[in-house]
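What follows is part of the complex, with its chains left where they were.
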Amino acid sequence: MKVVITFCVILTSFSLASAQSPEQELEALGIELFTPPKPIANYVKAVRTGNLVFLAGHGPGKADGTNIKGRLGDDLTIEQGYEAARVAAIAMLSSLKAEIGDLGKVTRIVKVTGMVNSTPDFYDQPKVINGCSDLLVEIFGEKGKHARAAVGMASLPSNIAVEIEMIVEVIP
Amino acid sequence: MKVVITFCVILTSFSLASAQSPEQELEALGIELFTPPKPIANYVKAVRTGNLVFLAGHGPGKADGTNIKGRLGDDLTIEQGYEAARVAAIAMLSSLKAEIGDLGKVTRIVKVTGMVNSTPDFYDQPKVINGCSDLLVEIFGEKGKHARAAVGMASLPSNIAVEIEMIVEVIP
């Protein structure tokens, strides 16, 4: 009996050790979320309806207010695009945390739409949007695996490199 | 007792005065909704699932069947684009009213995706889509504030200036 209990305690510890909170995962990666800037128009960064949160299209905006700009296939490499998509994911997670308070409430990243500022002959949108997808899975594990679209846009606001939106399922 | 009742009546009147129905707000703005033209293909203008209504992509089509056409950055100014987005919003509200009967059932505009017919060097999609966002907030107040994406498209059907879709939460 004692052995069984001890074994269970050990199992639970392992399980806890491997299941850090999203906030702890972010900290381990050295990523700091920030207070999202208020939109300067009649829209908001996130709307919750039932147990879904719809995030606005987010650019690769950093905490200091700067953005990663440029077009893939022209003035940005795939690696720079990947980094831009990762920065956009951090911006989305910042808006999501501002909306729901605790990223531990996320039960599933449902859908990501990754829109890449592209020349007509740039065909590697998936490699760019992986910068967002990879971070989501680093933070949320299996819950972070989402349905995705990755497509090329003629142009984006202020010539930002990517604009990404997502739909997230949270606990009721 | 009489004083309390009178006070309540006054309060209620104020509250009613400041909370006009969406239909009254539209009338005050001189906007007339219209019967949406039937799509000529195997799709519809709106689908309700649970308490969400998904609107099809709507162009800037007017009651008389004409459309605002042209590309931003080339043959249309930002002001003309703003007007096109406002006209697309009126078309969407027409389809929404046809679907749910009474715009007073709207509890939240959840998401707007604003797709702007753009040259590669046009970067002001948000200023264009404000034409839709501003009208939604004029009509629905705080309930009209939505998550939004505003992006540049290589081309749109019949060379229309914008195509906008939205997701709306309605009472169950």
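Labels A and B are assigned to the chains in the order they are written; within every chain, residues are numbered from 1.
Note that in this section a contact is a pair of C-beta atoms (placed from the backbone, for glycine too) under 8 Å apart; a residue touches a chain by one contact, two chains touch by 3 or more.
As the structure is a computational prediction, the values presented were derived from the model and not from experiment.
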Number of identical chains in the entire complex, 2 depicted: 3
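Criterion: only the chains that are shown with their structure count from here on.
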Separation of mean Cα positions, chain B and chain A [Å, integer]: 28
Complex contact set, residues of chain B against chain A: 50-52, 73, 108, 110-113, 118-126, 130, 133-134, 136-137, 144-154, 167, 169
Touching residues on chain A, where the partner in the complex is chain B: 39, 41-47, 49-50, 54-57, 71, 113, 115, 119-120, 153-159, 163, 165
